[in-house]
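A single protein chain has been omitted; all remaining protein chains appear in their positions.
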Amino acid sequence: MPVRRFYTLSGSCPDQVGIIARVSGFIAQHRGWILESSYHADDGNGDRDGRYFMRMEVRADSLPFHLAEFRERFRPLADELSMTWKISDSAVKRRVVIMVSKQEHCLYDLLSRWQSKELDIEICCVISNHDSFKALVEWHGIPFHHVPVNPDNKPAAYAEIRRIYDEVKGDTMVLARYMQILPPDLCDRYPGQMINIHHSFLPSFVGARPYHQAYQRGVKLIGATCHYVTSELDQGPIIEQDVIRIDHSDSVEDMVRYGKDIEKAVLARGLRYHLEDRVLVHANKTVIFR
Amino acid sequence: MPVRRFYTLSGSCPDQVGIIARVSGFIAQHRGWILESSYHADDGNGDRDGRYFMRMEVRADSLPFHLAEFRERFRPLADELSMTWKISDSAVKRRVVIMVSKQEHCLYDLLSRWQSKELDIEICCVISNHDSFKALVEWHGIPFHHVPVNPDNKPAAYAEIRRIYDEVKGDTMVLARYMQILPPDLCDRYPGQMINIHHSFLPSFVGARPYHQAYQRGVKLIGATCHYVTSELDQGPIIEQDVIRIDHSDSVEDMVRYGKDIEKAVLARGLRYHLEDRVLVHANKTVIFR
Amino acid sequence: MPVRRFYTLSGSCPDQVGIIARVSGFIAQHRGWILESSYHADDGNGDRDGRYFMRMEVRADSLPFHLAEFRERFRPLADELSMTWKISDSAVKRRVVIMVSKQEHCLYDLLSRWQSKELDIEICCVISNHDSFKALVEWHGIPFHHVPVNPDNKPAAYAEIRRIYDEVKGDTMVLARYMQILPPDLCDRYPGQMINIHHSFLPSFVGARPYHQAYQRGVKLIGATCHYVTSELDQGPIIEQDVIRIDHSDSVEDMVRYGKDIEKAVLARGLRYHLEDRVLVHANKTVIFR
Partner (left out) sequence: MPVRRFYTLSGSCPDQVGIIARVSGFIAQHRGWILESSYHADDGNGDRDGRYFMRMEVRADSLPFHLAEFRERFRPLADELSMTWKISDSAVKRRVVIMVSKQEHCLYDLLSRWQSKELDIEICCVISNHDSFKALVEWHGIPFHHVPVNPDNKPAAYAEIRRIYDEVKGDTMVLARYMQILPPDLCDRYPGQMINIHHSFLPSFVGARPYHQAYQRGVKLIGATCHYVTSELDQGPIIEQDVIRIDHSDSVEDMVRYGKDIEKAVLARGLRYHLEDRVLVHANKTVIFR
């Protein structure tokens, strides 16, 4: 089936009567063909006022205008609804920078999905504090940057990462088991752009060596969590999680091995939700329109 | 939190531009507050024309009229869209008849959920081909009908079941491990009203003794399937399924035991989807708006 | 299939060469037929010396003597191996006391399994701080004790619970969503006998209102944990855990509803492992021989 070009409109606003009617009315008035649409009204469990979330895919060829004009025409309605929103074009590839350390499983997995076009993105480059994967990455035709990080050069190293990310015009940074803790100012600089995979079922086992912590506690399932990076370690909005069953016979090494399978699957799902604008963040939580 | 009374409008129609806009426009025009709304456009994977499915919950107290008038006012729009639709009132309890044989797990589970009001339904009666559960059911204040079925009395027995179901004005018949095969004419008489739990992951292991079949084949997971009953055995639209891991050490008896846990959970989820009008059937498949 | 009477021998000891050979040699020498046997050597992940765990089911009719004589004859070997061990007889029913508060799901589930003989135990009595379930429990022919607990009567109430448990000669106390925190001295009195079901995936969300905590954090899976009670709240050895997927549309009430299904399944599995001597505790962790 040929893939149809479409625009994805997503956003959220304070809840009130008639939001769907007005937004879908705007699209219908221009004969826009909605391929997929999702809505969620969050009443905040009584803790706060209601908020309304939405996401729509509209066939590009059904509209009489392109993205720039869509934006201009939609803005007055969005303003009236106090909506935080964006619209993206499926024909424009997302620009992703991958950060890795020494573990290969997430990197291979992402390269495999990119190679088969399951992930239809531009991998601008891979950045690593080790050079182990230089040859592999370059063999795929992707630039590789070795940016060593050590106790003495941290500010310079992180400045270099920032420089590269800005230079390649990245819009998404994937920490694919990048084993360094990024400084708060770097985390805050790209809100909603940095995606991490943490090797535990958060909020259990925050921080270092989560499989050792899990082994000590004797849990019967281990997990992985894909989340946005914020300046607070492992506290950002959770995008996706999953677990796998273990038992008393599994050593820490076994857990690490099982864990890799969960980590790469969870990262891949979370990243896809992000790239397809299926994730809306509010109050440190995510709405995921699968 | 007090539960708010709401109307649930659900239906499907041939896909075209502007359906959401027109339906949500109708509701907004009457100041209807949409609590939850779901849409799905099925392009039929290229096999058939597109079809559009929708479900909305609207706060009853936000509308200036009641159900009868809603129906009357909405009908012209629905007709124009060639929509198959219905609307229901959360304040009107569904009328459920439960059919059981000798196994108790699904019955206890449904009674427990009914007792705690998790299932906020009217259990009109329980019908069984055995009298094992008479005292338990009646202790709960629910009428019990013993309708024995044997090779010689089948037409009379099924006529009696039909008579009871009609008399109590049932709108849903739950086959909670009712181990008799209902005759085709009875199945056809109440389309979309009869829900069965089959003790395998369909389409594997259709028919009798599925756990024995699973044991013979040496599968590593066993499952259960909740589906609408049609005149073809175990071929009706699937509502919900789940599986559980087994291994070589599990005997058929172990599988039966594990299977019970899956069966009752899958039946309870499937039944809830049905009772809340979350299931839309088309072409022997279901759309489930969770 | 008729159930065969068997003895279950389980225990653990410091690891060394030849343990299996000596224990199974002892049984073979008396022509004992081993139905099932499991072993585990824990090397402590380098943190401590190795420990050896074992469990065997031996057909009672294959041995030339009964339990008392088995114990006497086996003791010298066990002493030599510094083994902590026990042996039980499948023909002797375990004596279980169930503690509940106001939530019914675990109670109904246990009664259902008991009624069908899936749980082949003696339920000595049900104790509750409310009288909501008195009639239901007594209808099943099981004694019910209403022991109210309030800020002023705690010592007396817990003394009464202890008195009842001792009087009925309970060997297992199941806290089936008993919403009171038992005093440390009561917890310490019956080590390895008190089983709790906690409504979160421990160690996440210890303490009160775990579903509210889960809602606040925005996790994508919720869980339940069955564990032995120790004097430290929610810190005892974990027997069994499981999770279920939720999403942004689920309110705290939805989580509570989904959670019940996990709680009762996890409690039932954990309790069965315990009753069948499949759980061996060491260093606040469990070996589970499924």
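As written, the chain order gives the labels A, B and C, with residue 1 at the start of each chain.
Please note the rule applied: a residue touches a chain if its C-beta (ideal position, glycine included) is under 8 Å from a C-beta of that chain, and two chains touch if they have at least 3 such contacts.
From a predicted model like this one, the values you see are computed outputs, not experimental measurements.
Q: Suppose we count only contacts with the excluded chain; which residues of subunit C make the list?
A: 1, 17-18, 20-22, 24-25, 27-29, 31-39, 41, 46, 62, 245
Q: For subunit A, which residues touch the unseen chain?
A: 1, 36, 103-105, 108-109, 111-113, 115-116, 118, 136, 139, 249, 253, 257, 260-261, 265, 268, 290
Q: Tell me where the left-out chain touches subunit B, residue by residue.
A: 40, 42-43, 45, 53, 201-205, 215, 217-221, 223, 237-243, 247-249, 251-252, 284-288, 290
Here, only the chains that are shown with their structure count from here on.
Q: Can you name the chain that lies farthest from subunit A, using the mean of each chain's Cα atoms as its centre?
A: C
Q: Averaging only over C-alpha atoms, locate the centres of subunit B and subunit C and give their separation in whole Å.
A: Centres of subunit B and subunit C (C-alpha means) sit 35 Å apart.
Q: So how far apart, in whole Å, are subunit A and subunit C when each is placed at the average of its C-alpha atoms?
A: For subunit A versus subunit C, the centre distance works out to 41 Å.
Q: Hey, what residues on subunit C touch two or more of the other chains?
A: Touching at least two other chains: 249, 290.
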